[in-house]
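All protein chains but one are shown in place.
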Amino acid sequence: MNIRRRTRSRNGPRRRLCADAEEVVAAAAELGLPCAVKSQVLRGGRGKAGLVRLVKSGDEARAYGSELLGGALGAAHGVRKVLVEEAVSIDRELYLSITVDPQAATALILACADGGVEIEELARTAPEKIIRERVDIDAGLMPFQARNVAHALGLEGKLSASFVTLLSGLWKTFRDKDAELVEVNPLFVTKADEKGERALVAGDGKLVIDDNSAFRQGGAEPSREYFDSDVAYEAAKEGIPYLQFDGDISLMCAGAGLTTVVYDLVNYEGGSVANYLEFGGPNYKKAVRAMALCLVNDPKVILIVTFGTIARADVMADGIAEAIAALKPRCPIVACIRGTGEEQAVETLKAAGLEPLYDTEEAVRKAVALAKAGGRA
Amino acid sequence: MNIRRRTRSRNGPRRRLCADAEEVVAAAAELGLPCAVKSQVLRGGRGKAGLVRLVKSGDEARAYGSELLGGALGAAHGVRKVLVEEAVSIDRELYLSITVDPQAATALILACADGGVEIEELARTAPEKIIRERVDIDAGLMPFQARNVAHALGLEGKLSASFVTLLSGLWKTFRDKDAELVEVNPLFVTKADEKGERALVAGDGKLVIDDNSAFRQGGAEPSREYFDSDVAYEAAKEGIPYLQFDGDISLMCAGAGLTTVVYDLVNYEGGSVANYLEFGGPNYKKAVRAMALCLVNDPKVILIVTFGTIARADVMADGIAEAIAALKPRCPIVACIRGTGEEQAVETLKAAGLEPLYDTEEAVRKAVALAKAGGRA
Amino acid sequence: MSIFIDRSDRVLVQGITGGEGSFWTKHMMDLGTRVVAGVTPGKEGQVVEGAPVYHSIRRAVTENPANAAMLFVPPRFTKDAVFEALDSGIGKIVTIADGIPLQDAIQIRKAALSQGARVVGGNTSGVISPGLAMMGMFPYWIDRVYKPGRVGVMTRSGSLTNEVTAMIVRAGFGVSSLIGVGGDPVPGTRFAEMLPDYQADPDTDAVVVIGELGGTMEEEVAEAMLSGSFTKPVVAFLGGRTAPAGKRMGHAGAIVSGGKGSVKDKIEAFEKAGALVADRPRMVGELLRTAFGRTLNR
Partner (left out) sequence: MSIFIDRSDRVLVQGITGGEGSFWTKHMMDLGTRVVAGVTPGKEGQVVEGAPVYHSIRRAVTENPANAAMLFVPPRFTKDAVFEALDSGIGKIVTIADGIPLQDAIQIRKAALSQGARVVGGNTSGVISPGLAMMGMFPYWIDRVYKPGRVGVMTRSGSLTNEVTAMIVRAGFGVSSLIGVGGDPVPGTRFAEMLPDYQADPDTDAVVVIGELGGTMEEEVAEAMLSGSFTKPVVAFLGGRTAPAGKRMGHAGAIVSGGKGSVKDKIEAFEKAGALVADRPRMVGELLRTAFGRTLNR
């Protein structure tokens, strides 16, 4: 599970959360015009999708608010609330994040004087522009390191001091929340005000919390809004890794690496995947639930591939037989179950009416052929 | 400043703070008899001084409470409150503290299965009994280290788990409070109760906070009760290192090492010190205040020795001249002021009626001779 | 010779009294591993598969010197267990734990690096030198999949490794030493850090790298080849070539982040360094034949 939360930063502009167009109009009046209207959806690239806009009048606020809250645009992207923010007069946009350097075994600050762009894109197009500062996870962020980043970003004087405060706060969040990523992008530098002062304003933020830390972070139940579909949400609640696609073949495999490779092989063979699903690991007895999550997609074929050690083949086969009996899937099932107890597994699968295979690539080819034939054996 | 606070531990017995004998009787009745009555004074060795006692009846509680709160015993030791604690049935007493290992640059846990004794004494009499566990200050105390100490103390099962919790809490205090020392001594292991359970009970605790951390610990003003005398308290409030003795010669020196050596030399020469006082460091312009703190002791001689670099000799001499003019001390002053600007200093001291010396040992001998002569030059 | 573990290593098992710990301890012993003691706090005095159990490593090693530790310890206690092993000077540590908090993993790797120790895992099946010794969770049906031979294997996966090694064996080869570095974003040991051992091992003629999208471990192997510090033939098999961008598919470590870790980049790096890259598991065996020119000892 990969929870991304939009942060509210102390450095952020004044803002109001609104649920309908009239609230948007009222907020715009309160915060002053022009102001920014931002859809609250968990996806990147909101600007490009037309989900963020600067509105300049009350009428415009009402019109755009209606489009997003109740209108077609909002409905298409699942917008339920929008944030109205005071517009800031922007001089520059910066990028800033804290993540992990696995090789050096440190935390890593990434920053760039060209903000607003995705860091992935930046790493491809202009890697030399990325400022990197390693931080020892035990000793923590030192003020001099924050100053070094500020200087590299061209921030001086009071802006440098503000940046040190901001980055120190991000560091505390990174450690306290067991984050994988803390990101502020864009980080705005405002134009000088009447007193000649500039300020840093967090334009948007992202916090990715390490799922593995749930036991000490009081890991909340995942919320529906973080998922693309009901079935993905259901799978997450059960701890079953699941991704939904719009193809024909439901994967029901064990082992993260093997499932990924089966996904590749289906694509190589010209097939298409309805869903990625792992029922290995601690979930390997959950075959009934796993198959139910596949059937939601009404696949043409279910493709089962395992080669397990701890996830025993015979136990998996028992589960699959049980699932077939309980769910009576109409589509064909291709099964290739190997590993501990595989002799017994073969007997079980045969008894359940399947023709067990022993070779992954053969199983994939068969599944693709079946899917192309419309899911009839 | 060396603040020692008595801790209230979650592992402590039930307790009530009382200000008069009747409150002691009521608390004893509530907590059950026998119970312990402990004077709240900031000193070690309370047991030996008769300031802690187990009382077995209401009458005994009233009698002992009266002795401490209002009576002669309490008055002699400045007792203003007593703590009444439920008596615990004790099987063993342990020693436990966290301090610093300067050489290894780590924190250091010290523990001993023979508690109740001072660690200094233990280090002399039975160093092999002291359990030591170094803790990296950045990575922090690991549970396995706490378990290692528990095992070495002979604590098993639930007691070991309780000990890990206790020590983890002490570690957090050590770090969060910038402590020089966190100590629980004695740490009681109770006898098994009716269910066969034993518990750890903190008998007494000590927390020494690093003065240098005051800027981030919100360093409170020192409280009068931590000091032996009003003058020591006054000196501490001004940040002037000061110790009061009952001899004849007031030291008014600059430099911690040099002042200590002058103290030694006075003793070698058969003299006695009225007070140790450093007005070097950042206080070197405070000669008037320093001399006033000396005069409180009505010394037979004031002995001034400095050999300063930053603490300039000429500035010191100016201060002393000013102090003499302001305070008009009746006792003789022996001055040996060297270092930066010493030529000018000599002139100033002569103008103030002093005979400046250049040799520390000569100055000490002169001061001792003057003191023996009754403080008349 | 073998990589990481052989019959001379004296292994402690942390978490030996648990179901997983005792089950796999027996397997390890049956496969030749010298397990000298077990550690579970609070269980001192028990005996598991003949191995005495102690409260702590410090007490265990007093009576049973050890140089390796195998952890069957839940993820949340893994950092403590690794640090306990390091504290007693144990230099070879394997942890199978799946779900070690990311920031704990950083601290584990940092501590191991600073002490010159090697921590393998978490989220791995462990390490095995077939026919000699094993630390981890490799079962008895070893012949078809972990037949002894002269091909070294390094992998981020579990089940996929069974799939690929089965193909190595089907192609007529066998495995010298296999190191499962695990599927986490911050593994204790990285592929490239094992290369000097494989380079020096007279019993390894070639190395198969089973990688996947995410991270830069595969690129680091390619760098070692380019720099000339690793000179044996390398066959690479990479999962996630068709994985959708921005989704975490598979292991926690299998995600493109910060613009790094696409399979495309990894293939380019490997090919530039002269490694053979397999598209499918079966191709690994075929490429090994190519690499050896069918001439070397299998």
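Worth pointing out:
Just so it is clear, A, B and C label the chains in written order, and each chain counts residues from 1 on its own.
What we mean here is this: a residue touches a chain if its C-beta (ideal position, glycine included) is under 8 Å from a C-beta of that chain, and two chains touch if they have at least 3 such contacts.
Treat the numbers as computed from the prediction; the structure is a model and nothing was measured.
Of the chains displayed, those contacted by the omitted chain across the entire assembly are A, B.
Checked against the full complex, the one of B:L33, B:A87 or B:V100 touching the unshown chain is B:V100.
From the options B:D210, B:E234 or B:E322, the residue with contact to the chain not on display is B:D210.
Note that of B:L42, B:A63, B:V261 or B:L327, the residue touching the chain absent from this view is B:V261. Of the candidate positions A:L17, A:A76, A:A126 or A:A139, contact with the hidden chain is made by A:A139. Considering B:L243, B:V288, B:L327 or B:A369, the position touching the chain not shown turns out to be B:L243 (whole complex). Take chain B: the residues that touch the chain left off the picture are 2, 99-100, 102-103, 105-107, 110, 119-124, 127, 136-138, 175, 178, 180-181, 210-213, 215-216, 241, 243, 245, 254-261, 263-265, 267-268, 276, 278, 280-281, 306-311, 338-340, 342, 360-361.
If you put the missing chain back, the residues of chain A touching it would be 139, 142-145, 147-148, 151, 156-157, 160.
In the analysis below, only the chains that are shown with their structure count from here on.
Listed by label, the chains touching chain A and chain B alike are C.
For the pair chain A and chain C, the distance between C-alpha centroids works out to 29 Å. Residue numbers of chain C whose C-beta contacts span two or more other chains: 107. Touching of two or more other chains is recorded for residues 139 of chain B.
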